[in-house]
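With one protein chain held back, the other chains of the complex are shown just where they sit.
Up next is chain A:
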Amino acid sequence: MTENKNHEIHEDDSQVETHEDHDHDSLNLKGTFLMVMALGGTIVVGWVLAFLLFMSRM
């Protein structure tokens, strides 16, 4: 019942979200990319340091 009602509203709505609105290719993700890689890099470096500490105490 509710689903049909929503569907009708969407059909009349001219501002229906389309695939184009979610197209990431046109977005500038440079800042996001840098932060994701910086966080990943920090985790990897932290792991390597812990491993080197372990090996130095063998």
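Worth a mention:
Everything below uses one rule, namely that a residue touches a chain if its C-beta (ideal position, glycine included) is under 8 Å from a C-beta of that chain, and two chains touch if they have at least 3 such contacts; residues count from 1.
The definition used in the following text is that contacts and distances are computed from a predicted model.
Its UniProt record calls the unshown chain "Cytochrome aa3 subunit 2", which is the correct pick from "Cytochrome aa3 subunit 2", "ABC transporter permease", "Peptide/nickel transport system ATP-binding protein" or "Alpha-ketoacid dehydrogenase subunit beta". Residues of chain A that touch the chain left out of view are 24-25, 27, 29-30, 32-33, 36-37, 40, 43-44, 54, 57-58.
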